[in-house]
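For reference, the structure is listed below as structure tokens.
Here the complex is missing one protein chain, while the rest keep their positions.
After this line comes subunit A, so read on.
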């Protein structure tokens, strides 16, 4: 399936979860948060939330700022 990660298309196996996506795409899980279609997915549920074709996922982390 294809979905959008941080504005770019990404291919994932069917049934992949938010946890799978974070493990693939983030250098570290620490300090990372995920939103799917504009809603926050709590960290504790990442391995239970299956992703679907066409969804928009944002993975954010802390950077220098403010």
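Criterion: contacts are C-beta pairs under 8 Å (C-beta built on N, C-alpha and C of every residue); 3 or more make two chains touch, one makes a residue touch a chain; residues count from 1.
Methods note: contacts and distances are computed from a predicted model.
When the listed names "Thiazole synthase", "Dihaem cytochrome c", "Putative sterol-binding protein" or "Peptide/nickel transport system permease protein" are checked against UniProt, the chain not shown comes out as "Thiazole synthase". Residues touching the missing chain, restricted to subunit A, are 6-7, 25-28, 30-35, 38, 40, 42-43, 58-66 (touch as defined at the top).
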